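Please read the structure below before turning to the comments.
A single protein chain has been omitted; all remaining protein chains appear in their positions.
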Amino acid sequence: MSIRSAIVRRAIDVAALLAEVQETANGATVAFVGHVREVNDGRAVTGIEYSAYGEMAERELAAIASECASAYGIAHLAIEHRLGTLTLGEASIAIVVAHAHRAPAYEASRFIIEEVKRRLPIWKREGYVDGSSEWVNASGVPQAGAAQEHRT
Amino acid sequence: MSIRSAIVRRAIDVAALLAEVQETANGATVAFVGHVREVNDGRAVTGIEYSAYGEMAERELAAIASECASAYGIAHLAIEHRLGTLTLGEASIAIVVAHAHRAPAYEASRFIIEEVKRRLPIWKREGYVDGSSEWVNASGVPQAGAAQEHRT
Amino acid sequence: MTVTALLFASYAEALGSDRLELAFPGSATVGEVVAQLRALPGGAALPPSPLVAVNLTYARADQRVANGDEVAIIPPVAGG
Partner (left out) sequence: MTVTALLFASYAEALGSDRLELAFPGSATVGEVVAQLRALPGGAALPPSPLVAVNLTYARADQRVANGDEVAIIPPVAGG
């Protein structure tokens, strides 16, 4: 059993995460990597500054990992989410999940990224080529009342 | 645009494939790696010998890559399937797909592995700890008439 | 009774601080903490019912807070 999640402030080494979940009981490994994209919402991006409610982000990420392990029978997974200033193409998150079979590996991987986007207290400020920057309200805008959903 | 597929007879370097699809237009990369698993159908496995109808396997794999690119709007993908004798834990296949967004990246990745299992003319002979070995009729047993399905 | 309000991202910018000590005469709920923040200069940037975590756990607006609690106001998240 190797379930690990971390909020980091350095580059993410995806190959190291792949090696970490490698176990001969597993026939399938699925890795998801999120990167800083050059265009968002039609604007040319130069980089992203990720910030977090650090202590809670670590706790929520660990909770997501643990929920994933129970829900999909995953015994080997590694997640890292990076904070700080990232330039184009750099990985902001890597999720690596291994399982005996491919279907649970894919489903578990997707579960984690969707939960991360929905509930991890992390924010990003995008910098644009014109020198301006903005807080990005990326995917899951948490609504009032979202807290209850998280807990059920 | 970088769509590449190959049948190889050496170890698969997943990190190299990840680097290959890396492009700042992409915000999401999904990698699938299939490995030799220590137990299959309740029997302890020591290794697998993969063989193929090589010329056709290359052609079908390229067709799958190309169908995937059109169906999911994927401009960056790399697939390698390995042949020969593999020991426990070694990667038999790696599929790396990148896209601006995560949903198409996951769907494209899954499409490729399902098509590979369904129609790539590759066979495996599993070796077991008792010294015996057997041809494995893994996932998609092609039925008579499957040829038509492939083409529609 | 005093609680520590934590502010992040756009909320911290709007209120000009990422950490405020708030005093209440008696007991208070999460909603009352939010109301006090919204009454501050720049506080209108906070929605009436933002996502809130008390001591690292997401909490409802009617949850009671205690002296010394850490009440974090969570802007729309954008991780991943």
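Read from first to last, the chains carry the letters A, B and C; within each, the first residue is number 1.
In this section, a contact is a pair of C-beta atoms (placed from the backbone, for glycine too) under 8 Å apart; a residue touches a chain by one contact, two chains touch by 3 or more.
In this text the structure is predicted, and so the values were computed from the model without any measurement.
Taking every chain of the complex into account, the absent chain touches B. Residues of chain B that touch the chain left out of the display are 34, 50-53, 55-57, 59, 81, 92-93, 113, 116-125, 135-142, 144-148, 150-151.
We adopt the following convention: only the chains that are shown with their structure count from here on.
Relative to the whole-protein C-alpha centroid, the nearest chain centroid is that of A. Looking at chain B, one finds that none of its residues touch two or more other chains.
For chain C, no residue reaches two or more other chains under the stated contact definition.
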